[in-house]
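Let me begin by handing over the structure; questions about it come next.
A single protein chain has been omitted; all remaining protein chains appear in their positions.
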Amino acid sequence: MENQIVVLVVEDDQLVQSVIEVCLTDGGFEAIIASSGENAVGLLDAAEGKYRALVTDINFSSSELDGWDVARHAREIDPNFPVVYMSGRHADDWASRGVPNSIMLAKPFAPAQLVTAVSQLLNDATPAA
Amino acid sequence: MENQIVVLVVEDDQLVQSVIEVCLTDGGFEAIIASSGENAVGLLDAAEGKYRALVTDINFSSSELDGWDVARHAREIDPNFPVVYMSGRHADDWASRGVPNSIMLAKPFAPAQLVTAVSQLLNDATPAA
Amino acid sequence: MENQIVVLVVEDDQLVQSVIEVCLTDGGFEAIIASSGENAVGLLDAAEGKYRALVTDINFSSSELDGWDVARHAREIDPNFPVVYMSGRHADDWASRGVPNSIMLAKPFAPAQLVTAVSQLLNDATPAA
Amino acid sequence: MENQIVVLVVEDDQLVQSVIEVCLTDGGFEAIIASSGENAVGLLDAAEGKYRALVTDINFSSSELDGWDVARHAREIDPNFPVVYMSGRHADDWASRGVPNSIMLAKPFAPAQLVTAVSQLLNDATPAA
Amino acid sequence: MENQIVVLVVEDDQLVQSVIEVCLTDGGFEAIIASSGENAVGLLDAAEGKYRALVTDINFSSSELDGWDVARHAREIDPNFPVVYMSGRHADDWASRGVPNSIMLAKPFAPAQLVTAVSQLLNDATPAA
Partner (left out) sequence: MENQIVVLVVEDDQLVQSVIEVCLTDGGFEAIIASSGENAVGLLDAAEGKYRALVTDINFSSSELDGWDVARHAREIDPNFPVVYMSGRHADDWASRGVPNSIMLAKPFAPAQLVTAVSQLLNDATPAA
């Protein structure tokens, strides 16, 4: 169990970035932060399976691609990729814009909710692989 | 139980239209057929809750809107709307382009699969209403 | 497979009784009809495992016990007993008055929904026994 | 993420109260304690959406209302309200007295089970809202 | 939708064979019958994806391989293969000998239960492919 489970976190608010990083690290995950949709898509394209899950906000200040786009891109690369969205105002759009078998965490949420969401999706995805 | 449960079916192949209509009628549903994405969106906008579920093909010969668009539109109106996609070539895109809690029936499929899919989504959606 | 799967149906409207009986018979089930809550509880108490599932309306004209009471009684006898409620006005009360792992069919519903609901609950319950 | 997720905990044993409070706080939740059914119902009625989940024991020493009543009351206010029951002797009654989509934690249970139960129900409830 | 969904049925009792064949045909499936474990394994090995689901009894009169072996073999070829077991005496062994994400139908069962079980597993399996 020497290798880390790396989670790609897409979030442009530095405060929220560090809160999420602490939550995931406490759960034993490694978090890599992207601060825009374009940044995230670039990392996914170069990843070669490095990332095991995506945790993404919906809107980024300086980004044409939003969180819905990033998740869709991740699923084009791997149809079983675990996806967790986080949003305040956009939680209601999940039913029309989210991908299947994803989880929407409406902000605010407790740290345990994020760790449980990521763990649950990873545990469900494993055997199907 | 005088009222029918009306399912909106979006399909441009007349043969497939009638096969689906027979399946749904056998299950006790009423099927209303739209033959393009635009047609379907128009019916949904005017529906006032008339339709209880959507069964949609992905590509339509003379239509700018595809089945992914129609489903997204239906979910913008009602976030709990039951959605069943049917597709041959596009089944693999479901993980990136489908809406949450929907079902993809890869063509070919048996009639019982369609009736079970519609029934299951309706039965799950009821209590949340 | 000589033995029938017997479903206890609690419904006081004769027209609905016969619609449900036809649906269940078409699915290969045998339906026994009770027309009041008291009648249903009496049959369950004397049943010795005869019934495999309950399909119940909520209100009965001449009955002190309603469908919520009947389902609770069935679950006291067998905690895994499959329960399907049918209701028009009372569907919203399911979240507060229904039993766990039950299905609420909001009236009107299509025959296939009832058969799928009963089958699904029976298929889930089997291995746990 | 400045706001806390507040969980209403109904429990009359002070030792258990503090164990649960520690578990929930570790998971990043805020726990508000009620020590009787009447107390809990009063808090829920005055809450205006303040509480996001209910964690309740079944029997309270000086209370006419039990945990089953409190959960039913919470679901009358919000049909999607997450409910976790905790019980030693009464775990078997969950199948007949619990509300749909709730979780029964049979005592004793590990802290992680409580945090996972609350997180899971909150994560499932979010998108339906 | 010109192609049939072919279900491999493993059953050595001719009467039960024909009952199952009628059920599946009514649901729009095509049933191919094998009457021993060896026969079934031979058909699966030569199948090249012809079969889309397995419906199997547990014990066969003149067969060293039982239904548990056949299902395990089918899952070695395709880890997402839908599996339905049917059994009278052996239903209790499902928890220790069945494969994950399979359904056990305890005999006797109603025809609709079999059709629903096969449909449900196929509908769940489709998008994962």
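Read from first to last, the chains carry the letters A, B, C, D and E; within each, the first residue is number 1.
FYI, a residue touches a chain if its C-beta (ideal position, glycine included) is under 8 Å from a C-beta of that chain, and two chains touch if they have at least 3 such contacts.
Because the structure is a prediction, the values reported are computed rather than measured.
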Using the definition of touch stated at the top, determine which of E:F29, E:Y51 or E:W94 touches the missing chain.
E:W94
Against the chain that's been left off, what residues of chain E make contact? List them.
72-73, 75-76, 79-80, 92, 94-102
Give me the chain D residues in contact with the hidden chain, please.
16, 19, 23, 91-92, 94-95, 98, 103-113, 115-117, 120
At which residues does chain A meet the chain that is not included here?
1-5, 26-29, 115-116, 118-120, 122-123, 126-127, 129
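The rule is short, and it goes like this: only the chains that are shown with their structure count from here on.
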Relative to chain A, which chain has the most distant C-alpha mean position?
C
On chain B, where are the residues touching two or more other chains?
79-80, 92, 94-95, 98, 100, 115-116, 120, 127
